[in-house]
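A quick write-up on the structure given underneath.
Here the complex is missing one protein chain, while the rest keep their positions.
To keep things simple, chains are lettered A and B as they appear, and every chain counts its residues starting from 1.
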Amino acid sequence: MPVFPVAGSEKFANQPASREETLRAVGDSVRLHDVDHAVVDALDPLTYEVVRHRLTSITEEMGEALKRMSGSVVVTDCNDFDAAIMDEVGDVVQVGLYNTELAASLDMAANWTLRNRSRGRGINPGDMFLCNDPWVGGGLHQNDTSLFAPLFVDGELFCWTGAVAHQVDLGGASPGSWSVGATDVFWESLPTPPVKIVEAGEIREDIEDVWLRRSRVPKLVALDLRAKIGANNVAHERLRALCEKYGAGVVKAVMRRTMDDAESRLRAKLRELPDGSWTSVAHQDSARAGDRGIYKIVLKLTKDGDKLVFDFTGTDPQVDGLINCTFAGLRGGIMPVLLTMLCGDLPWAPGGIYRCIEIISEPGTINNCTFPSGIGKASVASAWATTNVATECLAGMLDTHPEHRKRLMSVCCGTWDFALLAGVDQRGGGFVTMLCDSMAGGLGARSDSDGVDTGGLACIPMGRVADVEMNEFAFPMLYLWRREEPDSGGPGRFRGGVGASSCFVPHDSPIGGVHLVVSAPGKALPLASGLSGGLPAGTQHDVLLRGTDVAAQFAAGRIPGSLTDLAGDADLLPAHHETDLGPDDVYYTHWQGGGGYGDPLLRAPAAVASDLRAHKVSQGGAEEVYGVVFGADGVVDEAATTTRRAALRRTRAGLDTEEVTA
Amino acid sequence: MSVFIDENLSQDDTGSVACRHCTTVLGVAAHPLRDARVRVTAPQTAGPSVRAEASHFTDREVVLRQTFCPECLTLLQSEIVPADEPSSRSRSVKVVGA
Partner (left out) sequence: MAYVIGIDIGGTFTDAFVADESGKVAGTKTPSTPPDFSEGFLTVLDELAATLGVGTGALLADTHYIVHGTTSTLNALVTGDVATVGFLTTRGHADSIAIMNLEGRYAGLGADQVQDMVRTDKPKPLVPPELVRELDERIDHKGAVIVELDEEGTRMAIRELVSAGAQAIAVSLLWSFRNPAHEQRVGELVVEEAPGAYVALSSDVSPRIREYARSATTIMNTQVGPRLRDYLRPLEVELRSRGFQGSLLVMQGSGGCVDSSDAPSRAITTIGSVLTGGVVGCTRLAAELGHRNVISTDMGGTTFLAGLVVDGEPVSTTSTVLNQYQLNVPMVDVRTIGAGGGAIAWVDNGGNLHVGPRSAGARPGPACYGDGGTEPTVTDVDLLLGIVNPDNFLGGRKQLSKELAAEAVRMHIAEPLGLSVDDACAAIYAIQNAQTADLVRKVVVTSGHDPRDFVLYAYGGAGPMHCVSYAADLEVSEVIVPLGPTAAVFSAYGLAASDIVLTVELSSPTNFPPEPAEFNGAFFQLRAELEDRLAAQRLRFADVEYRSEADLRYTMQLAEVATPVPTGDLDAAGLDGVGTAFGQRYEQLYGKGSGFAEAGLQLITYRTQAVGVLPIRPKLGEVGRSEGDAQPTSRRRVFLDARRGWQEADIYDYRVLAAGHELKGPAVVEAPTTTVALPEGSVGRVDRLGNLVIRYTQA
């Protein structure tokens, strides 16, 4: 059934509001703390740096508190969470180094809450608001649940703190809330607009019950709720001490200046770059199980003086499926690359950074969808594709500058390779888990060096993969391998980082198999594009081999080293799929690398030889794509390479072989 | 003042864009790759990294579209995209006078 407009949903179609609008909406129902510009101007370097450093360490402490307490492997292992300190209207002063997509939309949620929750029950000391409504903000899909808390000092709302983390399951048609068949949001987890779940320091039990009732793992979600309460409490305690020591006015002035500093330094950096515009496109194949479409997000980035305009005109309309994202997802998709490529040496203060950018986007498009479009995998679908297209445009801009080009990356691992396993473990307990192996995606090539092999994802500076042994201990599976995949890094003068693959068979399961949900596009076409002529990274590749002879091979003393070593019926899986694995079924999932940089025929032959030795490229890849020829001893044949490259230049351009289009 | 647009392209103060490897003029600021050579082939020509036929997953034709300097044949732009979709990739760096 196609998406139809839902009357009453407009209230939640949040857009960032100006300070003035916010103040008007709040009126005199909540007193907001403010500080005079004079205090900001009068800050001495000592106080500024001491308090700024402390705000950073408080954000870190929040993240640590959340991570240690959480029970979700997505949080503890994959760092799919973040924490932030915001000012009194929600502008983000400091974001943690975890999943930066998430924290980038906390401002919208806190601000919406101010505008819509100040009256009635009101906003009071000791309150905390929970939200998993991506139309409001605070997360990119419903699994991202935020909890944000106003801090009052002397009766005034001084600032907000917020924590957000991916919850393993919040209901919906499929386990993990990953409903691969979804056509709209009603198949998925129910979005919850900001609700006061903690009042005057106490959890409201009735609200908590409403919240937990929807989940397949309510106890785990309850634990994560407490982890977020703990994170906010830690921050409040330390912020109060900071205000006592330096005065609330000074602390607020430091917050203002941190954002001002990020803004002014980013503007200064932008002024050093030439004006211009860069246009690109990011694709996604398949919007839901059974869908064979390809969808695009188009971005024209215009840089004018010290300002960036992100214009998404030309992007496809929202689709029936689970891949759309809301405006919060679009913004969240832009922020990670702004931070890593432009702000590596600036304070991570999105409140200041957002002031340098303008976004043009049509509601009703795939990355600015309206209710009730499906957004179940928004974070790794349209928000991720937004990151991809923003990466390419920003990298193009940076490439014009001799110094700033050192901080560009081609598009990193083009999508999230989602594989959810559920069933009964070897100890007889039920389990639902997301296999996080694909955190080890390849990073995009740089303008002066290769991308990092199995180096992570663009939006999470500090990802992690669990050891094979931990996965085999926790879940009923046995790995045939986990390895880097040759050729998966985008070819280029500088090669994109390679991705990797895992291949496993159910093992020791009391019910003889496991349930599998697959959601991984990038199969019809690669998603991590290259730069300056560099080629895209490889495609996503998932194969299910049914009824293999793996047990017989084990018994014969052999470990199959590739899919071709196994007998069985190969099923090339589509982007979205839900199925069961039997005891002799082997699942192979191969995730993507990063895009390349520059013409691969310009890559130093010695680097290709070294890649071949380290299995980063195959012999075929080295010869066909890089044009490097090796002698019998494996050493580069320089003369033959020169000849081969000269020939390849002509054949790949269509000379000597066929008619050429101009 | 001339600027480097990227690894392969430079633009002079008249807005003329040339190949950095062989100095052949390729276009102007608004259309830097105007005169470049474009070749469209099957995605598999990109090498072994394209693991499976696109037709397994989509009914649209997918192609590798590459753009070369017509003189030295350096690869200037690569994309793997639906064949029916005109290229969205472009750039235009503002001309800065001498």
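To be clear about the criterion, a contact is a pair of C-beta atoms (placed from the backbone, for glycine too) under 8 Å apart; a residue touches a chain by one contact, two chains touch by 3 or more.
All of these numbers come straight from a predicted model, not from anything done at the bench.
Across the whole complex, the hidden chain's contacts among the shown chains comprise A.
Of A:480, A:545, A:586 or A:622, it is A:480 that touches the chain left out of the display.
For the chain left out of this panel, the touching residue among A:16, A:351 or A:463 is A:463. Residue-wise, the contact with the chain that is not shown comes from A:345, picked out of A:206, A:345 or A:633.
On the side of subunit A, the interface with the absent chain consists of residues 44-46, 48-50, 52-54, 56-57, 60-61, 64-65, 67-73, 76-77, 97, 219-220, 223, 226-227, 230, 261, 264-265, 268, 339-341, 343-346, 348, 406-409, 426-427, 429, 439-440, 446, 449, 452-456, 461-470, 472-473, 478-484, 500, 503, 507-508, 554, 557-559, 561, 613-615, using the contact rule stated above.
Throughout what follows, only the chains that are shown with their structure count from here on.
The mean-CA centres of subunit A and subunit B are about 28 angstrom from one another, to the nearest whole unit. Listing the residues of subunit A that touch subunit B in their complex gives 274-281, 283, 285-286, 292-294, 296, 298, 314, 396, 399-400, 402, 447, 486-491, 493, 523-526, 529-539, 541, 572, 574-575, 590, 593, 597-602, 618, 620-621, 624-625, 649-650, 652-655, 660-662. Against subunit A, in their complex, subunit B makes its touches with residues 3-8, 37-41, 43, 45-52, 54, 56-60, 62, 66-68, 72-82, 85, 88-94, 96.
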